[in-house]
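Please read through the structure below; I'll follow up with questions.
Here the complex is missing a single protein chain, while all its other protein chains stay put.
Here is subunit A:
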Amino acid sequence: MDVMAGKVKMTQTTVESAMNPTDAPDRSIRIQAQDVKVHYGAKEALHGVSIEIPDRAVTSFIGPSGCGKSTFLRCINRMNDTIEGARVEGLIKLDGEDIYDPSLDVVELRARIGMVFQKPNPFPKSIYENVAYGPKIHGIATSRTDLDEIVVSSLRRAGLFEEVKDRLNEPGTGLSGGQQQRLCIARAMAVGPEVILMDEPCSALDPIATAIIEELIDELRANYTIVIVTHSMQQAARVSQKTAFFHLGNLIEEGVTEDIFTNPINKQTQDYIMGRIG
């Protein structure tokens, strides 16, 4: 255990140093998790995960199915609260603030930490309504022109505006899978979050749509802290600066993406990357 902690510490120092300081001005730690355990009923799905997630960078969680990476992701914006029988232990801090503090409003938390899901899930409403919904319920836009501006800029940042500008009033469910997922990203950004969680955002998409989303993620990291869960190691290697490997409910290894893929310290990580487990 001691050895393990030492390793983690070591990889962290490498994260700090390996990242190009000009890439993003603020390199501070955004999210801090300490010994996070999740129970679904009697079953413990996550056995104590501690990790730090850097600001304005993409952190990817990789690992075989059922390893707990999505479970951990869902702890960060407390989506596990919505699951019957789920219980979260441990400490998760966003900017030093405990997000499981009873005095903290989960609605406010989710406005700060947006989420994009595995399957594109636009509301069965118009494209405009999809993006405008978040700002509306949070009272971000005070006038119709404000709202229009947020919708347009969010769609622009998601790289979708040019494709849909003539049909903003058509249903969002009528778009292609990749467009729908970008719509969901635009929808999440419209609320003005600081962190965006993405749960296998490309798993339902074809390679071209995936490439577009990956490019988008790469652009977004200049302004957002992004955490992405992915099945594809190539994707993790392409888009993320930091990678964490989960296996059987444990965080096995984390570090600078390049290091994890070229020079993994742990045997299990090595096996997974070489395709021997998972």
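FYI, contacts are C-beta pairs under 8 Å (C-beta built on N, C-alpha and C of every residue); 3 or more make two chains touch, one makes a residue touch a chain; residues count from 1.
Here is the rule we go by: contacts and distances are computed from a predicted model.
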| item | value |
| --- | --- |
| Complex member absent from the view - protein name from UniProt, among "Alpha-ketoacid dehydrogenase subunit beta", "PadR family transcriptional regulator", "Extracellular ligand-binding receptor" or "Phosphate transport system permease protein PstA" | "Phosphate transport system permease protein PstA" |
| From A:Arg56, A:Lys69, A:Arg187 or A:His247, residue that would touch the chain that is not displayed | A:Arg187 |
| Residue among A:Gly134, A:Gly159 or A:Pro264 touching the omitted chain | A:Gly134 |
| Touching the absent chain when the full complex is considered, from A:Met115, A:Leu175, A:Val195 or A:Ile212 | A:Met115 |
| Hidden partner chain, touching residue among A:Ala42, A:Val107 or A:Ile208 | A:Val107 |
| Among A:Ala33, A:Leu46, A:Ile62 or A:Met79, residue touching the chain not depicted | A:Met79 |
| Chain not shown, touching residues in subunit A | 77, 79, 82, 84, 107-111, 114-115, 117, 119, 121-124, 133-134, 137-138, 184, 187-188, 191 |
